[in-house]
Structure formats: structure tokens, C-alpha cells
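What follows is one structure encoded as C-alpha cells, with my remarks underneath.
With one protein chain withheld, the remaining protein chains of the complex are depicted in position.
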């Protein structure tokens, strides 16, 4: 049927996302991934599993069939088939369909299909030319700039956790639930991050006093990473503003004119 | 009686809030809404309900009567009655009185009157010309600017929740309370947001270790949205300051004179 | 004895804090307040109360005696005795000694002496000329500037609490511990602020889902007040820096010379 798109047109639809057909394709894949994730989550819900197990089973095979088709299509359309196969996305696409086939031979491997969540990463491509990548770029630059500060911070936190964990293990002991240094360190992390499950809590007055100090410390030092990221984000945006010039988010060229809509160095939309 | 205000004067009092009478009207409505909300909350308190149910019942009908009067007044005074009826505020005003009448026929619908809380939105109008709207504008601009960053962030968080939820479901299993992937995801959200109820907690060493990692992760990434909003607010205010010029919060015109009290483009008070 | 300081010298020691004697006096009062607070806290500890009740009793009367002496001294030295008596600090000084005398007649009023904590406010005076007041000024300016934003924020939070509290009361009901709208609102605040006691937790799937949404919301909106305060503090400091001029923290005069140590308008130390 000449109504079928040509192979090069199909490749455009599958690999690009700059016109209607290709955007529709990407959006359909996005919805299929979300739908398939919803089915797995609901299928593991004991009450729903009893009632609708058969429906979920059928749906899951429909999703897997469609993803298998898409996978074969991608291999067929790819110019460097082995390159795609061994690429990160190629492996993710394969891992996203294998668990369902595995579940024919093995019991209880169905939960592995949550790997499909990783496929969502690719879908960001739909918004390729949009503001998403630019913002992600700003975030990434700010996080990259604050990397060493955050490493120092994590090191400090882990040292505090080790020392307070050991102290609490000695002070409270196994009777209060602090059965080992490892468990005490778990408690210290639960406390320092202000999660505070309450599955292990200090009982002795000295333990309560030390806990209070750790909590106030945790309360104070939570300010540090937030401050780091805030100031980096302010700095990254400040660079853009204080230079009085636009900065290209893709190639980082500065000195663009204020009224430019595209970077004059790399042509990316600003 | 000629002492009664004319219809146009009444419309001014009800719809505007720029002189004494109209401000008093708005303030009375505000207090009636708060009083009526208090009565509903207290009426649902079992101990108070026993003692004062009759008093609450009478008060509720007084409030409903006054709100009904106000609603009819608004319809009567409105130039485009149907336009008001189908507007957002028109529907909220109607929904705020219906539950009490419904409760004559149906049992236990009384809690629906908390819809009245939405009526508070209108009361912001009292402060129309004041600094509130301007500040809300700054907040809204900052939040709008950081919208895409926050969407990216929520997407990342939900992916982390899905993957760690599934991992914990596999590691801990139903014996520890992780009865389904859904429940595990609920636990992951409780942990990542540092709420930490403690209704479900990891028991196995591996589960405790993975939880610790998630907590530290949550502790680190809470820095990101805070950093985003901080830097945006700084940027929005920086724009105002660095330009050396006032910026109109309503029409966003810059280049206003420093000593201007009103925007010269849209006339809004600065 | 001529060795006793004159009345005017005594007044200087008690009311000022700019030389050695007056600073020593203020520091002694500070230590007495802290010591007396420690005694009250320890006295209410059941295990310590049994053993050392007599010692605590004696110490408490010594502290009260010294504070009474100080109070009488302040009245005697004060030029406007009634003015001092009815001033805020005069009332606090009086309330700080009354509970001990009251405890002669009434049982269990001893805890009221924690009012003494308020006396610490006065002690900030010791650091009057130091950097403390200046920093407090910066903090206060930033908080004052962000007042309206924070009011808007608290209003939004309370509306969310009312609506989610009512929803959870309807969804979960008394069987899950949500016994009234008031208790549900208490739960909503516990959840939204990420405290998460776990005394009341959702049990139904729908309740867990709604809770998850509220937690993510709380996680997101905690960013807002932090962002507000951060950006205001940045702005306040930015004003100081960007003007290239010092700003007097007391009278807010700008255009001070860079090498000035005292404000040339109000004479305050910078």
C-alpha cells in the first residue's frame, strides 16, 4: 500500500520529534509507558489482584507486544543496528520487555518491568527544543558547580553519623533498640535527616539530651546544602543577568544580543 | 424610607471596596465566613457536639440565612445576572449555602460547608490596593518562572519513588508491612519528604541500608526546590533593584521613575 | 562606708553596660538566670526530685532572694519608679520572683518561674555595642520586608489544612483515628510540616494516595518561605554592598563613607 510511509519517513517519525507525526508517536509511547507502569503497580495491589488479575494479565501482554514491536522497529530503522543494541537506550528498551517474557518461565519477576520508568528519560526528547532542556541545563550547571561543596558536606554528615551512632550505641545499648553500631547509625541518619520514624527512640535522659543536640545540629546543617544550591542557582542566573547579555544554555556562549532569539554560535533557540 | 441606600449605592457597597461602607461590608463577610467555618469544625468535635449541638445548629442556620441573603442581593444588584450565576465566584457562593439546605434531606453532608473557605479568596479584594497583591504578584512571577524547573524536579522525584518503592517491596516484602508496590511507593514518599510516620519501617539490614541512602538523598534534594524558588525570588527582586527603576507589578512595565507612586502605563498604585 | 559606690555609680552599674563593673553585673545576672532555670528544670525531673529536692528548694530560695534584691535595687535606683514598675521589663522582673513566693501558699506553681527566660531578653543589652544588634537588625529588616509574603503563605497553608483535613475526615473516618475535623486538621498540619508523628496515619488506599499528594505538596511549598527569607536577606545585604556604601543598621542612613566606624547621622557604632 503506497499509503504506508516510506522507511526514511518512518525513521524520521521514530527518531525525530519535530513535526506532528513524530510528536504524536513520542506522545503515544509516553502514554503507553505510563499506562504499563500503572498496570504493574495496580496488579501488585492484593485486593485488585484478586478481582482483576486476568484483565491486568491481558493488558500487560498488549503493552509488551506494542513495546516489542517498537523495539523491532527501532532496530530495523537504525542505521547502526549494533550501535543501537549496545547503547544505553537500546539496553533499556530491551530490559523493558524481557521481564514479561521471563515471567513465562519464572515466578514473580513481573515487578522488573518498572525498569520501563527509565524509558521516560528518552521522552524528554519530545520537549527537545522547548524550555525544558534549558532549565535542566541551568539546574545541572548549578549542581555541577556545587559538587565539591556537596561532597564535603556528605563527608561531614557521614562522620557525624558514625560518631553519634557509636555514642548512642554505648549510651542506650540493646535494651532501647540500639542493637548494633549499624542500627545506631541508621537511627542517626533517620534523626539527622528529620525523617524520625520513631521505630528506635532514646529512653535514657542522657540519650534524649544527645538526641536533642543531634536534632538541632541536623536542623542547622540542613541549611547548608540548601544554601549551596540556592547560591549557585542565583550565581548561574546572575551571570546571565549581570553580563547584560543573554547566555546560550546549550553552548554557554555569552555576549549574545539582548534581542536575539537564537544563539548566533550554535543556532539553538534561546 | 429614604434612609435606605439607593440601588446603585448598594451595588457600590457590595461590589467595590474603596470607601468605609464597602470595606465594612467586606470585613463583615470575612468574619461571617471565619465564624461559620469555626462552627462547622467545632460541631464535628464529638465532645462538643453532644453538649452544644442545638446551639451549633441554630448558629449554622443563622450563617446560612445571612449568606443566602447576600447571595440574593448579589444576584439582584448584578447587571449581568446569568454571567454572575455561572462565574467561578457565583458557583462558590451558591455551593457555600447549598449543603445546609441539603442536610434537611440527606444525613451528614454538613461538612460540605467547608467549601466556604474558597469564599475567602474573594476577600483578598479588601486589600486590593494594598501591598498584598503586589507581593502575591512577586511570588506568582517567581513560581511561574520556576515552573519548568519544578516540573522536572517532580518528575525526578516520582521516578525515584517508583524505583525505590519497588526495590523495598522486593527486599522487605509483606512481612515488614510493604504489602504492595503501591504501599511501598507511599512509604517512599513518606520517607523522601522526611515526614516519617513510622507506620511502615524497614526491618532487614539491607532495607535499613537502602532507606538510609534514600533519606540522605531526600535530605540532599530538598535543597533543589528551595534553591529554585530562592534564586527566582532573588532574580525577580534583583530585576527591580538592578534596573534602578521601579517595575509595575501589574503590567510589568519598567522604566518607571523612582519617585512614582502610580504606574504611568496602567495607573496601578505601586 | 565610703567604699560603697555612690547611688549614681550604682545606677550606672545596674542600668548601663559600658564599663567593667556594669558588664560584670549584667553577666552575673545572666548566669543567675541560667542557673535558676536549670534548677527548675532539674527539680521537675522525677528521679532527681526524690534525691535532691531539699537542695533544689534551698537553691531556688537563694536565686529568688537575689532576684528580689535586684528588683528592689532597680526600683530604688530608678528615677521614674512607677514608669519602671509598669514597663514591660518591670513586669517581667516582678513576674520572675512572684511564683516562688506564691508556692508558699499554692501547690505546683513553681514551674511559673520559667518566665525568667524572658529576662534573658534584657541581657542582650550586654552586647549592645557589639555586632549582635546589627545582625538582629538585618534579620528583622528581612523578616519585616517579607511579612506580607509570609502572611499570604500562612493563609494559603491554613486553607490547604482545612480542606485536606475535611477530605481526610470524610475518606478515613473515626475508625482510622480521624475522629473529628479538628483532629484531621491537626493531622494535616503534622503531615504538611513534615513532622509526621505517626499517631494518626491513613489506612485506606485512597487516604494513602491523598496523603502522598499532601506530603509532596508540603515538600514543595516548604521551599516558598525559605525562598522568601533567603531572597530578602540577599536583598538587604545586596543593598549594603551594591550601594558601595555602608548602611547604618540603626537609622538606615546610607551614603556613609566606607571607612566610617560610626554612623554620621545617629552616631551608632557600625
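Letters A, B and C mark the chains in the order given here, with residues in each chain numbered from 1 onward.
Throughout what follows, a contact is a pair of C-beta atoms (placed from the backbone, for glycine too) under 8 Å apart; a residue touches a chain by one contact, two chains touch by 3 or more.
Being a predicted model, the structure only gives us computed values, none of them experimental.
Which of C:21, C:150 or C:170 touches the hidden chain is settled by the complete complex: it is C:150. Although one chain is not shown, part of chain A still touches it, namely residues 148-149, 151-152, 155, 159, 162-163, 166, 169-170, 179-182, 185, 191, 194-198, 201, 205, 208-209, 211-212, 215-216, 218-220, 222-224, 226-228, 230-231, 234-235, 238-239, 242.
Although one chain is not displayed, its contacts with chain C can still be listed: residues 37, 40-42, 44-46, 111, 114, 117, 120, 131-132, 135-136, 138-139, 142-143, 150, 154, 157, 182-183, 185-186, 189-190, 192-199, 222, 225-226, 228-230, 232-234, 237-238, 241-242. Mapped onto chain B, the footprint of the missing chain covers residues 45, 194-198, 205, 226-227, 230, 234.
Everything that follows uses one rule, which is that only the chains that are shown with their structure count from here on.
With centres defined as mean CA coordinates, chain B is found 29 Å away from chain A. Chain centres here are Cα averages; for chain A and chain C they lie 42 Å apart. Residue numbers of chain C whose C-beta contacts span two or more other chains: 194-198, 205, 226-227, 230, 234.
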